[in-house]
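Just one protein chain is left out here, and the rest sit where they should.
This part shows subunit A:
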Amino acid sequence: MTTVETSAPPARRPRVPPIVRYLARRLAIAVGLLFGSTLIGFLLVQAVPGDPVAANLSDEALGDPAAVAAFEQRWGLDEPLPVQYLTYLRNLVQGDLGTSQHTGRPVVEDLLDHIPATLEIALPAILLSVLLGIGIGMFAALRHGRAADQAVRIGSLLGLSTPPFWLSLLALYLFFFVLGLSPGGGRLSPEFSPPPSVTGLYPVDALLAGDPMLAWDAVQHAALPVLVLTLVTTATLVRFVRSALLEVLRKDYITAAHAKGLPPRTVLFRHLLRAGLVQIMTMAGLTFASMLAGTVLIESVFAWPGLGNYAYTSASALDRPAILGVTLFVAATYILINLVVDLLYGLADPRIRLS
């Protein structure tokens, strides 16, 4: 402040807008978290009980010390742990997650095969449950304490306490065996073959390829897993939206909006929902991330070749590179979604955007 530099032009320090500073800080945190999760993931996988050698070699090969040594060398199992970790990191930054021991293919390729299958059911499910969650949650909050609210609370509690696995079996039984409405498990009926991959989502790719029959078959196959996933996450979101909005409803500014004589619709959407939306989006983001990781049981019931199924087979085979790959992908998704939610937060809330 007191330094005098009359001859020099004023220091060229463009004022960084608060939102940019906020975003930069979030981004730095995200990178740090990503790095941390590789370390934790790596250590956790080491702690997995069982011997990967025994899990992957046949009994014959296990009796042969040369074969065992070759396996250990191939996977770097003979090196000290820190060296193994550094090697893993070096490969990771080059986009190499190692090779799956049970499929024999690069883990990256395996992931790229399975992720779209999971997205095919997770994307529609999250969209539906956000819409339903907001609609039903808002309905219940506005009727707080009355019969309709109680019904919603009980219904969502039932939805929450029903194991998704059981719900999947029930849905399959009802719609496949009893009603015959569902074509059963898998992504496509046997007579169809997958469309040329563009997005990896079969219904979309089928339409892009101009094959509506194929798209319809894919949609029918996805319907049941989407239904189950939607039911489960809607229950969570309804409860969250309800309590978030109940909190906003108690605020003076909502009473003030009514006192101004605004139409109820305006108060509902512009004032009430606006105030709760950021929290709701955060919750929706986290729910979506947990969907990617948590579809194991649903996918196994519907023979759905997604990430959950891949995680399950990798875990049974003690396939360390594959388990670590899935773990990192899920961690990265969480971090990325958190980052996006933080960005939305920053944009939606003037208190963050402007100060």
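As a working rule, a contact is a pair of C-beta atoms (placed from the backbone, for glycine too) under 8 Å apart; a residue touches a chain by one contact, two chains touch by 3 or more; residues count from 1.
In the analysis below, contacts and distances are computed from a predicted model.
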Hidden subunit of the complex - UniProt protein name among "Transport permease protein", "Sarcosine oxidase subunit gamma", "Acyl-CoA dehydrogenase" or "ABC transporter domain-containing protein": "ABC transporter domain-containing protein"
Residue, one of A:V16, A:A256 or A:V340, that touches the chain absent here: A:A256
Touch list for subunit A against the chain that is not drawn: 251-253, 255-263, 266, 270-271, 274-275, 348-351, 354-355
